[in-house]
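Only one protein chain is missing from this complex, and each of the others stays in its spot.
And now, chain A:
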């Protein structure tokens, strides 16, 4: 992507990233082949069996993954894919997002959304509390009116909404 700066910028190597993805797709290919062979990959009484098409799809994934792995091994071992500082930036977004997605199931969509926006604004943006609170509560409230009142599409709700009687 970008030229590595002079000297040693430490981070995940492009080569390791490519090998990692290659191994993962190889695993996916193996799972698809295994899953297809369980339901039959041959010719049944009424034509091709359920696993016929996915079996070859899995085969393609596996073979091409091997080729990708092979060419990844020949790549420049020093090229950087992402520096550690960049990875930290990504994790700063990814971890709150992951927690957010997992909280939607027990708490509904509104409370986690308020928390997510507040965390981002307070932790990454260093905003003062009044403006943080205004946006963190205002945006989900706006979504509430657009979806539930205007388009009549119910969004997931949790115990807090039940308490408020929404």
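Just so we're on the same page, a residue touches a chain if its C-beta (ideal position, glycine included) is under 8 Å from a C-beta of that chain, and two chains touch if they have at least 3 such contacts; residues count from 1.
By definition in this document, contacts and distances are computed from a predicted model.
Chemist: There's a gap in the complex where one chain should be. From "Pyruvate dehydrogenase E1 component alpha subunit", "Tripartite tricarboxylate transporter permease", "Monovalent cation/H+ antiporter subunit G" or "Serine/threonine-protein kinase RsbT", what does UniProt name that chain?
Modeler: Options "Pyruvate dehydrogenase E1 component alpha subunit", "Tripartite tricarboxylate transporter permease", "Monovalent cation/H+ antiporter subunit G" or "Serine/threonine-protein kinase RsbT" considered; the missing chain's recorded name is "Tripartite tricarboxylate transporter permease".
Chemist: Hey, which chain A residues sit against the chain that's not shown?
Modeler: For chain A, the residues touching the absent chain are 1, 14, 17-18, 20-21, 25, 28-29, 31-32, 35-36, 38-39, 43-44, 46-54, 57-58, 60-61, 64-65, 67-68, 71, 81-82, 86-87, 89-90, 92-94, 97-98, 100-102, 104-105, 109, 113, 116-117, 119-121, 124-125, 127, 135, 139-140, 143, 147, 151, 153-156.
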